[in-house]
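Missing here is one protein chain; the remaining ones are kept as they sit in the complex.
Take a look at chain A:
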Amino acid sequence: MSLLKPFSKTPEINGANILLVENEEQFQQCLAETIVLQNMNVNVNVRLARSLPLPMENEKSRPRIDLVVFIINLTSEASFKSAETSLKYLDPGYFLGKVCFVVTKARSAVPPERLIAVRKLAASLHCPLLYAEDQTTEGVTTTAHRLLAILRVTAGLIPMATSLYLSTLTCYTLPSDTDQLNFD
């Protein structure tokens, strides 16, 4: 029961660490493989977890995590619930731009309330909300590219840009009109 802290460890030179959290462990694996395969100038280290908190025993050897990604499968209620409970084990410092949500299966026949709940969650935490096509290789590659684009900033690899700066541009804001949430 320990909080994951964004600044408790020193960063590595030319390194970036991303943590993918997914309860179902479906999309996680292939996304991780795709991320590692991308040609980057820095060493990208992908870590996987089903949920937070992370186990204590690896605490010492674990590098600094630059970006925490919650993968939520919209067709499963458990996926959303798990992400919601995991959020409690993150240091508030992470919410200054180092957390993002990836939603899969948003374009299918899912109850609209669940999509709205995810949107509300992302908006209340000021996090970006990405939608992913997890069924096609092209979709997985795109998601990997997008996560890397965020990771580059949160790991401090882009001069003059910080994660907080990016999050002001990408964070999901709730439409003022609640009827509009459905976009009907």
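Basically, contacts are C-beta pairs under 8 Å (C-beta built on N, C-alpha and C of every residue); 3 or more make two chains touch, one makes a residue touch a chain; residues count from 1.
Quick note on the criterion: contacts and distances are computed from a predicted model.
Choosing from "RecA family profile 1 domain-containing protein", "Large ribosomal subunit protein uL15m", "Centromere protein I" or "Protein kinase domain-containing protein", the protein name stored in UniProt for the chain missing from the display reads "Centromere protein I". Only one of A:17, A:34 or A:143 touches the absent chain when the whole complex is considered: A:143. The missing chain, though absent from the display, is touched by one residue of A:3, A:48, A:96 or A:161; that residue is A:161. Only one of the listed residues, A:30, A:48 or A:106, touches the absent chain: A:106.
Against the chain not displayed here, chain A makes contact via residues 100, 105-109, 115, 128-133, 135-136, 138-139, 141-143, 145-146, 149-150, 153, 158-161, 166, 169-170, 172-173, 175-176, 180, 183-184.
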